[in-house]
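Provided herewith is a single structure, encoded as structure tokens, for subsequent inquiry.
Missing here is one protein chain; the remaining ones are kept as they sit in the complex.
Should a chain be cited, it is by its letter among A, B and C, assigned in written order, with residues numbered from 1 in that chain.
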Amino acid sequence: MTATSNGNDRPLLEVRDLRKYFHTPQGALHAVDGVSFHIRRGKTLGMVGESGCGKSTAGRAILRLHEPTSGTVFFDGVDVTAASRTRMHGLRSEMQMIFQDPYASLNPRKTVAGIIGEPLLIYGRVKDTDDYEAQVRELMKTVGLADRLYDAYPHELDGGRRQRIGVARALALNPRFIVCDEPVSALDVSIQAQILNLLGDLQDRFGLTYLFITHDLSVVKHISDDICVMYLGQLVEKAPAKTLFQEQVHPYTKALLSAIPIPRVGARKKRIVLQGEISSPVNPRPGCRFAPRCPLARDFCRITDPPLTEYAPGRLAACHRMDEILQGKIHIQEARG
Amino acid sequence: MDTILEIRDLSVHYYADRETVQAVNGLNLSLTRGATLGLVGETGAGKTTTALSILKMIQEPQGRIVSGRILFEGRDVLTMDRAEIVELRGKEVSMIFQDPMTSLNPLLTVGEQIAETVRKHDRVSKAEAASRARAMLETVGIPGGRAEDYPHQFSGGMKQRVVIAIALACSPKLLLADEPTTALDVTIQAQVLEMMRSLKEKFVTSTILITHDLGIVAEMCDQVATMYAGEVVEYGTVKDVFDTPKHPYTLGLFESLPSLDEDRDRLRPITGLMPDPTRLPPGCPFHPRCPRAMEICSRLSPEPVRLNGHLVKCHLYGKKEG
Amino acid sequence: MPRYILKRLLMLVPVLLGVTFIVFSLLHITPGDPALIALGPNATPAAYEQMKKDMGLDAPFLVQYKRFLLGYKHEVFGYKGLLFGDLGRSYVTNRNVFEMIMGSFPNTLLLATGALLFAALLGVPVGILSAIRQYSVLDMVSTVMALAGVAMPVFWLAMVLIYVFAETLGFLPSLADPRNPVSMILPITTLGLYSTALILRMTRSAMLEIMRTDYVRTARAKGMDEHLVVRKHALRNAMIPIVTVIGLEFGALLGGAVLTEQIFAYPGIGTIMFKAIGEKDTPQILGSVCFVALVFTVVNLIVDILYGFIDPRVKASIQSSKSVNFKVVWNEFISRVRRK
Partner (left out) sequence: MSSSPGSGESRFRRSLKRYRRNLAQFGRRFARNKLALASVGVIVALSAIALMADILYDYEFITTVQLSNSFKSPGTTAAVTFRGETFDHRYLLGADNYGRDILGRMIHGGRISLIIGFVTVAMSLLVGGVMGALAGYKGGFIDTIVMRITDIMLSIPTILLSIAIVAALGNSFFNLLVAIATSMMPRYARIVRASVISVKDQEFIEAARCIGAGDFRIVTRHVLINILAPVIVQSTLNVGSAILWAASLSFLGLGILPPTPEWGNMLSEAREFIKYAPHTLLFPGLAIMITVLAYNLIGDGLRDSLDPKLKR
């Protein structure tokens, strides 16, 4: 049950019941297990969750870097999952990705210009070498890389500059949609802020649409218009960024948000400390994935999957006890000792 | 007030590729008994090196403590001989390392790894040490029966609990926790922080908590020291420093953080990059990035100034107290 | 664990089949005619044809291979086949090949074991010492010696040793005899030196790497005495790669003994094989090579199984060993392939 697009305001990206299973010796690993959402044009959807929740896999499945097991992805009305090889090649230029690790995501044997210019060459977007150089320099200027770094190698640069190279490479083909996979989590705070500002500026300038994947809740709040929360391969809650931070429906979201340490004296609030750890996504048992750790779980939570339901415009959650929570009948026990 | 640890003018250098990395440069720090001090700063600020120096664990010849004194309960750690230092480590001063995945010996059971500390320092029988190890596991929230398990059978959060159990096994007087939760997920981090808080009274009196997360400092610490390029640039109670940060670098750190309670369209990050630790700029190491840098900053290294309750190493406040 | 061992044993089957097939094919294309060799120079054409038939050499290649595996019925040349532990008779001596191998293999085993002990007892301690005293005089000297040891041709080393100790000083015999321990000193040293160098370097680098790990740092931070840190934490972990190298070296020594046995006129399997190659004694060559390959793979298998006992993680990773650690492969490489 997804929020469907309404008429002329068609979302740029729409994901329906996306699944990606990996085969492991222990059984099928349900990395992404029936995820549906859409992203509005020129907006940012933040996707948060803890390690192993499948958020990175979801981003890669959308771009078909991992072939999805099932489900469909519509990019501006075009079914990406069914696209032929040639069609996909065309679509790639419109959908790009920025990677997490600024060290591993750049070929150490290529120069800055070589990395940024490669997509231009692959898509034949350059007339001649002068044009190539001009375009690369323009891209470097756009992301704030000094001109003299044209011939530098990635290993000569720090993490922040490397990440700018990754951004420039993603921008080279003038895409409309970019998956940002934890682009700032490997960076120090002062550099992180520089990159976040850059991403914001680029969005304003080129009208980009982002899927912003991260585990850092303050970052996701800063950059996103909408936020969806993932737990063990499934979406548990989706809402506009501001609303979500004011009010959470799903117990997991509540616990997650209460766990963030706030850098202000006396800000320490009541905290929900979840028991146990995230369970294995290999051959998951039926029922709500969060039930084993959920303080509110009842027997029926362990039997059937809760559907993702829209309880208010643009606000969705997947919890069997949503109604009771919304009516204020039940609360999660906050902070022990 | 009783000072448990005092570091005076500590400098540590590493030598690589014919270059000298100035990891810590004339660092001064003191810790009140019973307090928790947060040591914050970005990658390469020298936080871990400082902690390792307190245990005299800088590996020679790659690194060397060039100068300074580290007084733990009045005794200089750096002049201690081998036997004394080994007695100090684990018994009076313990350390928790950042990465729980690699801090445990893969070939020994976790029980064994806790028990060997106990046996070494408290000279008890093997059986006694094993039962204390089991009790220690229970204390950090792991069933005692799992003492026979090997590290690879535990998840990241559980491993960090084991590491904490090892560190606290002999009730040290000072705990050095080097980014103890950085490798963990938020909800697991919450569990571990909660546990550390509750164990603090029971086992240790004083803690140095190294982190880059200002939120953790606000929650866990009484005092805070901001480090930049191997120096403490600002030092004071958490309340003073967080409410009225004085040093432009500390200020910049706060401005860089996306905030959860207010909406900002743009962040105001510190411009530029960390200085190359092999070629630190003259004067104040922060001056090339400082929005309020003055002429003097590039010439003279500032002296620490006491400003209503906290110490700041910045020329902006130099004249006020002469 | 038993299931894993069984699985590994089953995996040996295709490997050994492959080995026999390769060697069999090689011998098949080798010029020279066993029938002619067996008959001697004065054979008549009729006798030659008959001999060829008797030896089964007139059959097609694959049939011959099948006979080698499953046996061949003939009143003189018949045998039960490799799968039944019968490798046939030598064309030259007409003796049972398996018995010949069993007669010489213990000698090679003695030589290889001696060489391995020499290498391990010298290489491991010196490797550990040079790791914990990195850049010391001992470290420098042992590194140079190891480098020279790997670069020296075995046969040359053997001859130099013979010249110095047998010819000039005259207190060690230049021929080796398995019944005379003193005569074994030179061949064991010769054969063992290359392995010593390899084990030494491997031990040193493994120790250095492990001394830098976080858990060794943790052990130090706990206040463990340095000798305990080295013995209990570092060495035990370093033993994993060291044991691998030692195991692989043992297999390699068995095969690599050919040159050493030649020079010291030692009655081992290498001598037999080399002689058989010269005489084109197909059953003898096939049997010996297969036998050595079998021992080699079994020793490697034993090492792999030993892992499970040393390292608790192995059991967990036995099932999912898909990701390849470059370093491990590299090390395996250096040790696995002998440069002799």
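Heads up, the rule we're going with is that contacts are C-beta pairs under 8 Å (C-beta built on N, C-alpha and C of every residue); 3 or more make two chains touch, one makes a residue touch a chain.
Keep in mind it's a predicted model, so treat the numbers as computed, not measured.
Visitor: Which listed residue, A:V80, A:L106 or A:I213, touches the chain dropped from view?
Guide: Answering carefully, the residue with contact to the hidden chain is A:L106.
Visitor: Write down which of A:K141, A:H155 or A:R285 is the residue touching the left-out chain.
Guide: Reading the full complex, the residue touching the unseen chain is A:H155.
Visitor: Can you list where chain C touches the absent chain?
Guide: 14-16, 18-19, 22-23, 26-27, 29-31, 147-148, 150-156, 159-160, 162-163, 167, 251-252, 254-256, 258-259, 262-263, 273-274, 277, 285, 289, 292-293, 296-297, 323-324, 326, 329-330, 333, 336-340
Visitor: Which positions on chain A touch the chain that was left off?
Guide: Those residues of chain A that touch the unshown chain are 60, 63, 65, 89, 92-93, 96-97, 99-101, 103-111, 118-119, 121-123, 128-130, 132-133, 151, 153, 155, 166, 169, 172-173.
Criterion: only the chains that are shown with their structure count from here on.
Visitor: Just how far, in Å, is the C-alpha centre of chain C from the one of chain A?
Guide: The answer is 54 Å.
Visitor: Between chain B and chain C, what is the gap in Å from one C-alpha centre to the other?
Guide: Using C-alpha averages as centres, the distance is 52 Å.
Visitor: Pull out every residue in chain C that's touching 2 or more other chains.
Guide: Residue numbers touching two or more other chains: none in chain C.
Visitor: Residues of chain A that contact two or more other chains, please.
Guide: Residue numbers touching two or more other chains: none in chain A.
Visitor: Along chain C, where are the residues that touch chain B in the complex?
Guide: Interface residues on the chain C side: 135, 213-215, 217-226, 232-233, 236-237, 310-313, 316.
Visitor: For the complex, which residues does chain A have touching chain B?
Guide: Against chain B, the touching part of chain A is residues 50-51, 158, 160, 188-194, 196-197, 200, 215, 217-219, 221-223, 242, 245, 255-256, 258-265, 267-268, 271, 273-274, 277-278, 336-337.
Visitor: How about chain B: which of its residues touch chain A in the complex?
Guide: Result: residues 42-43, 155, 157-158, 185-191, 193-194, 198, 212-219, 238-239, 242-243, 252-261, 263-271, 273-274 of chain B touch chain A.
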